[in-house]
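Take a look at the structure below.
One protein chain omitted, others in place.
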Amino acid sequence: METGRSKALWIVASLLILVWTIFPILWIVMLSFKQPGEVGNVQSFLPKDWTMENYRTVFSTSLFTSALINSIGVSLIATFIGVVFATLVAYAIARLEFPGKKLILSFALAIAMFPVVTLVGPLFDLWRTIGLYDTWPGLIIPYISFALPLAIWTLSAFFREIPWEMEQAAQVDGATSWQAFRKVIVPLAAPGVFTAAILTFFFCWNDFVFGISLTSTDRARPVPAALAFFTGQSQFEQPTTAICAAAVVVTIPVVVIVLLFQRRIVAGLTAGAVKG
Amino acid sequence: MAEITLKNIVKRYGDGYPAVNDVSLEIKDGEFMILVGPSGCGKSTLLRMIVGLEDITSGELRIGGKVVNKVAPRERNLAMVFQNYALYPHLTVFENIAFPLRLAKTPEDEVQRRVKETAELLELTDHLDRKPANLSGGQRQRVAMGRAIVREADAFLFDEPLSNLDAKLRGQMRTEISRLQRRLGVTTVYVTHDQTEAMTLGDRVAVLRKGVLQQVGSPRELYEQPTNLFVAGFIGSPSMNFLPATVDGTVLDTPLGRFDMRDRRKAEAVGDRTVVLVGIRPEHFEDASLVGDDRRERGAVVKARVDVTEWLGNELYAYVPYEAPADVAAQLRDLSQELDSDQLRTQAVVALDASSLISPGDEAELWIDTSRVHLFDPATGENLTRDEERAAALGRLADKEREAQRRAQRAEAEATSDTSDEDEDKGGTETAAG
């Protein structure tokens, strides 16, 4: 029974959550609009003089623009390949009877728990030997393998829920097996695949360890790594506000995706992670 | 032990649609009250309001004389058995039954004693250490009842407790619940959509339709003297047949033929209506060839073409399609949909003696027991021929039967277990009887 008081409590809790999650983001946005010279002189939350200067700075810095291109390219390619691979595995796990199903799922789980830093040294070594160091594939390959577990669970959980007998029903209704797949299975599976793609993209977009270890120049360095090594245009200028402008730029796609696909992401994370 | 009084209870959800609308109902102390109706009629909502899981939009709910509209469920001292039993999967059977006592911080030795007593009553003693997941459907059901009983609550509330059991077990549990309730003498409200449960278990039955209370009465009263078309159609299986008819004195002209109901009183009740709906239960038809002369005199015979027959061993169902005016047909279709069935064509169902030799395609002679026929107003659905005197007599009969039965159970219980609190119970029942 919801009484008036408990309802008010829920509302207060909801508001607190909104403040807690949005405040740091707002802070970064505020900083990004401050004059570079304001930092160190004025300690306040809001900018004294609003300026677009930082955005102009980051977009004219090749280090950032190339990092942005690297991040987008590497993340999209890794997401695409990872989701294709995960879809194949998840389909096999959900639909087919074959030995090693549990082994594959357990192995994926083990990968998810793996301390990636342990691999940094050997991969650094290996990539240098075979020429993958500081290249896109040098990042794409580890991204795929570490994003796969989440994608595999999410998708197998989704695929399990698909009423596969619909495919046969469609065939009875006169569809060819291709039509049955195209018109029945694809629409049913697409939301799951799409969700897995979002989660995989977030994973790749977020990476930092591989980004700083396996790259050295703007040939492949992604944004998070570039930010960590970002210095101001001149020695006398703090890079703070410019970093914030760059941070805001890379946060925009995340915010857009979250706003558009909030329900899918929640469903994906909860379905993939804990299933009763 | 307590009586439960509902006064003008309304439940309105956010969209403004009243799920329960102005229901007033008095459930006497120790009475077994059934709430029945098709799905979505508000019976479960009503139950949940009594127990306190739903807010009451307006109206007054009293338990044991006290207004409890705003009282938290845990302070109402009621016990409820849920449709899915709501057993706590992480607790053993013992701890499931003990749960309400643990919450009330009852001393350990008393918990032990009361749970053991309850388990014995329900024959669960051997399963006390098991987890609910390892129990059969019937055992789970009994654990749920145990949790209700152990609390010595003022009333039991059941929300379709048998709907998850198979037919055979359902029958057994039905008798079990009935026996327990009579023995413990606790006020009980029981929600069901099952005809048999409603007819066999309840002292009284309340029929709901779209949140509105239609009729409250003993099962027999509902069956013999329904107040309207809805109750008449809902109670009894197969449903009562409704035939459109024009009235000419005491003669009814129906699609099955003309017949004389030979009852002045009923004819007068029709007033100046030209069309009525004639309600005849399937079992009030008979194969005319099997009816003796004296009985034949008390009824009427019509001739009709039988379409399909179903021989069930103990009786024979015959289906007689008929043409009805479009508006009446539409009205009957609406009614049948509301009753959770979906009769597509206008047809009469007649239940005949199993020895009848009527077969599909026959032009059959059917005898109608006209004394049992009811006439309904097609516009309002009101029963024009309800016999109030007879209804009152049936009510008194039910009360008497209930008292007798209760006394017998009490005596039996006293003979087996001789505990002091039995006297109190008896006192309570006697006051209720007065």
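In order of appearance the chains are A and B, and numbering begins at 1 in each one.
Here is the rule we use: a residue touches a chain if its C-beta (ideal position, glycine included) is under 8 Å from a C-beta of that chain, and two chains touch if they have at least 3 such contacts.
Here is the rule we go by: contacts and distances are computed from a predicted model.
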Protein name (UniProt record) of the chain left out of view, among "UDP-glucose 4-epimerase", "Lactate utilization protein B", "Sugar ABC transporter, permease protein SugA" or "Tryptophan synthase beta chain":
"Sugar ABC transporter, permease protein SugA"
Among B:G40, B:P73 or B:G138, single out the residue that touches the unshown chain.
B:P73
May I ask which residue of A:V74, A:L123 or A:A220 touches the chain that does not appear here?
A:L123
Sole residue of B:K70, B:H90, B:R179 or B:K400 that reaches the chain not shown, by the stated touch rule
B:H90
Kindly state which of the options A:L63, A:A175, A:L188 or A:I265 is in contact with the chain not pictured.
A:I265
Could you list which residues of chain A touch the chain missing from the display?
2, 7, 10-11, 13-14, 17-18, 20-22, 24-25, 27-28, 31, 39-40, 43-45, 85-86, 88-89, 91-93, 96-126, 141-142, 144-146, 148-149, 152-153, 156-157, 160, 202, 205-206, 208-209, 212-213, 223-224, 227-228, 238, 240, 243-244, 247, 250-251, 254-255, 257-259, 262-263, 265-266, 269-276
Determine and list the chain B residues touching the chain excluded from the picture.
51-53, 72-75, 77-80, 82-84, 86, 88-91, 99-100, 102-104, 147, 151, 157
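As a working rule, only the chains that are shown with their structure count from here on.
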When the centre of a chain is set as the mean of its C-alpha atoms, what distance in Å lies between chain A and chain B?
58
